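Below you'll find the structure, written out as structure tokens, and then a few comments.
Removed: one protein chain of the complex. Kept in place: all other protein chains.
Going by the order they are written in, the chains are A and B; count residues from 1 in each one.
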Amino acid sequence: MNLSCFVADQDYLYRHAIRPTAFRGKAFDPRKLFYFRNDQHGFEGSAIWDTLAPNLDLVHAYGCRLAAQRNSSTVAKPKDLQVYCGVYQFRASDFRDLKGLPGLEEVADAEVTHRIETGEISHVALKIIVAADWDDLEGTKTAVVDRLWQACRGPDKYICKSDEAMDPHPNSFLSDAPHSTTLASSPMILHLIKRLRFVIFLTLYRLYRKLSAAAAATSISQPG
Amino acid sequence: MSTYEVTPIYIQSFYVQGTEQIDQRALAGNVQTHSYVAASGIPVVGSFAAPFNYLSGLTSNVVPVIGAGELRSDYQELGSALTEMTRVDIAEEWKVNAPVLEAAKFVASQLAAGGFPAPQIFNHGPLSIVFTWTHQADTLYLTVSADKVSALLSTPERIKRRHQSPLSEMAEQKFLLMSLHSYASQYTIPLNSTSSVELFFSSAESAT
Partner (left out) sequence: MNEPLLPDWKPLAGRVTLFYVPGMAASPSTLELYKSVWHSDPDNFQKSDNALAPTVAQGKLSACGINCTVQPGRIDFNITPLEAGKNSAPAIESLSVLNEQLDRIVAAVATLNLANVNRIALFSQMGKTCRSYPEANDALIKIMPAALGTRAGKWEDLIFQINEPYVSPDAGGDRVNLNQNWSARKLQIVTFGMPEIGQPINMASVPKFVEFIVATYSIDINNAVSPVIINGMNLTKLTAQQQTALLRDALKRSRDKFSEIGFAQ
């Protein structure tokens, strides 16, 4: 299910700060927050969409799940355990406006695409498409990260239940975002609309999954 | 680290006379002895002072010496961070490829030699390491890939200048250096590095 068409410019997106415990020295830059993978036409990153995570509890819960998933998929030493530290916030328009920005002329498109991944319904892909003849993707990533970082608010720090015993917790090393240290919130009416949409979509999504599972079970029991 | 006036026309020699260790049984009294020779009255006890300007290998007419153990503390931390990024067992997001690390080490050593303050670093994955400096609200980035360096100067409001992967054009190399210079001119460079910074850029500019 794809709700990309509903990602409005004024919607908030969240980026989770997850740190290996060892990486807390002064040498590491807070802009490590963003991570982009190369693809065929440019590169892509991830974020969380507030419409499908309409309160901070849901946003932080995603972060805890993400860190837990990463730790379960590798055999990590204690100092390399991934620890969820908190979120930073920016708007969908901050990303979309990268297209055509002076200094980023190679960016042909910057789109926020809703894409459910590993069962996470609030996941969106941040996709940058660059000009076909552009040969400095890494430099473009840096410029994109710079603009997004400048637009960020936060951090809103958090400690997952599984990390409550950590002392010091790596979230104490999170840097303040340049735009503001306080997350913005939607006006009440908009917030209520987002909550309603969230409930509707969650219901539809669960129904969709049940129907998909049933269809799959039916095709297995009736081969051919 | 002590600072002192460095005569700019020559960098004095400095060599490690020798260390005798490892096999303690070979030494009388189970004592390891270390002797270090430093020139021109620089006191050396245990760790070294950073006694001289290491002009970039690209521009200097005089080749200075190096001595083990004189890495500035801020670059020590940077070096440790770079080492961390090559560990095989760290998260994928933090790993970098070996050629990228070699390029980053080279650029870092040139920056250290030029007396620049140590940058912070982050990476975009295995293909590059980004060096960053922030002075008040302005930021300078150097994106180091295996075979190129890209520079970016920005303010909170906009991207000021970018230096993309050049193709054998000196002008762009000059721009890279001027980007660093315009940043450096806003930043207090330690006394013992000022002349090297000026020489670094004036040599580069005169070469173009």
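Rule of thumb we're sticking to: a contact is a pair of C-beta atoms (placed from the backbone, for glycine too) under 8 Å apart; a residue touches a chain by one contact, two chains touch by 3 or more.
Quantities reported herein were computed from a predicted structural model and do not represent experimental measurements.
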Visible contact partners (per top-of-document touch definition) of the missing chain: B
Chain B residues touching the omitted chain (full complex): 7, 9-10, 12-13, 15-22, 24, 29-46, 57-59, 61-63, 65-66, 68-69, 71, 75-76, 78-80, 82-83, 86, 98-99, 101-103, 105-106, 108-110, 112, 146-150, 163, 165-170, 172-173, 176, 207-208
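Operating definition for what follows: only the chains that are shown with their structure count from here on.
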Parts of chain A lying in touch with chain B, wherever the complex brings them together: 20, 22-23, 25-32, 35-38, 70, 74, 76-77, 80, 82, 101-104, 135-139, 141-143, 145-147, 150, 178-179
In the complex with chain A, residue positions of chain B that touch it: 77-78, 80-81, 84, 89-91, 93-94, 118, 120-125, 127-128, 130, 132, 137, 139, 141, 143, 145, 148, 150, 152, 154, 156, 158-162, 164-165
